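One protein chain is absent from this view; the other protein chains keep their places.
And now, chain A:
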Amino acid sequence: MGDGGGSNRSNSNKPEWLQQYDLIGKIGEGTYGLVFLARIKSSTNRGKSIAIKKFKQSKDGDGVSPTAIREIMLLREITHENVVKLVNVHINHVDMSLYLAFDYAEHDLYEIIRHHRDKVNQSINQYTVKSLLWQLLNGLNYLHSNWIIHRDLKPSNILVMGEGEEHGVVKIADFGLARIYQAPLKPLSDNGVVVTIWYRAPELLLGAKHYTSAVDMWAVGCIFAELLTLKPLFQGAEVKATPNPFQLDQLDKIFKVLGHPTLEKWPSLANLPHWQQDTQHIQAHKYDNTSLYSVVHLSPKSPAFDLLSKMLEYDPRKRITAAQALEHEYFKIEPVPGRNAFVPCQPGETFVNYPTRPVDTTTDFEGTTNMQSSQPVSSGAAVSGSMPGGHVSNRSVPRPMNVGSMQRIPHQAMQAYNLTSQAGMGGGMNPGGIPMQRGVPQQQLRRKDQMGMPGYPPPQKSRRI
């Protein structure tokens, strides 16, 4: 990773690492920072799209955010067709910002579901649903067998590649909450709240101190149902309070569909704090006969329903694992899943063309962190796009993150760097070939050649054919 140090070799104002890209514009925004679309300039990969995630400098005065660290440490170690690929890490020592460059994915499940629900008004075809689900499980099985729990699976974090060699291939993204759960030094619950509320497993909602990769499988179940019905399965209202309040409404939504959990079916339920303490009389709530199959419009005898109900098993110990799910009958019957989830192998099947992401070409790398008015940056013309960002985590549901954050004194990094020093010594400063990048002051990131040029194309709403 990285392409060597020596950021001052060039005469240009742009830092070297940025010079390898044409910045197209902003495609997303999250609690951690901004996401940009860029294209590679070098001849080997010319035109290849890259998503650059810029992490804001940490506000709590405690250095690089754990979110960024987790992404870097985990993604450097793992390689899988169904996991997003981290291609580069760039460090700007001046403002302590970090840039992670990923292979760009044009689509995500959130947008695909939304497109079907709001635009074309028809369900996603069975081949596509099955292929998306299989690939998601395939990536997840890889993560789990490497002792990694994702802890934030939801439609917007499941990306799908656009046209090209990997068209229709699923990529699991956003490892900001992911962690290794082998031999943890502290209980996992010390990380605070995990998983966006609609996709949060019942053991988490009931206050479990320890949990396992089964929390990811619950989320996959919720996503599977959402692919089928185009609606979130358990759309509870979140109680906003810190830390980790009891989420009665979310549990209520789950119980209404799946029925009240019983100690008989879920023995360790008795030990879960909120159940044990009978928080808000949760034990006494009464629910009518349940009907998951009618909510998802599946025959109770269908393999699809069988798989779904095994993913939504209350007892995490009995819940189906990713490895088991991949072997499920559902994936063996027609239509069998394929590598390109969008284009079925059988001719004659219709498929939907999904719109591309919208690109905000008026935002440059300084993004919202700069008080000065932003300059248009993109070379613009070649860009067409129409969707909000894919590596973005807090969209429909705010991302409940209070991971590892602590009260700290204000950050004074900038002062610390105002050192008198001579110019950098250029090449040869990084003989070990340490993979890292060093930036230059923010003002220099702006492309001078674009300044003052009027009439940049606004984000276009165009559809590819």
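By our rule, contacts are C-beta pairs under 8 Å (C-beta built on N, C-alpha and C of every residue); 3 or more make two chains touch, one makes a residue touch a chain; residues count from 1.
Keep this in mind: contacts and distances are computed from a predicted model.
Undergrad: Which one, "Pyruvate dehydrogenase E1 component subunit beta", "Cyclin-H1-1", "Ribosome biogenesis regulatory protein" or "DNA repair protein RAD51 homolog 4", is the UniProt name for the chain you do not see?
TA: For the chain not displayed, UniProt's protein name is "Cyclin-H1-1".
Undergrad: Of the residues A:Ile40, A:Val64 or A:Leu326, which one touches the chain left out of the display?
TA: Touching the chain that is not displayed is residue A:Val64.
Undergrad: Using the touch definition from the top, which of A:Leu23, A:Leu37, A:Ile52 or A:Val89 touches the missing chain?
TA: Per the contact definition at the top, the residue touching the missing chain is A:Val89.
Undergrad: What chain A residues would touch the chain not displayed?
TA: Listed in rising order, the touching residues are 5-8, 15, 61-64, 66, 69, 72-74, 76-79, 89, 91-94, 96, 98, 146-148, 179-180, 182-186, 190-191, 404, 406, 408-409, 411-413, 416-425, 428-432, 434-436, 438-441.
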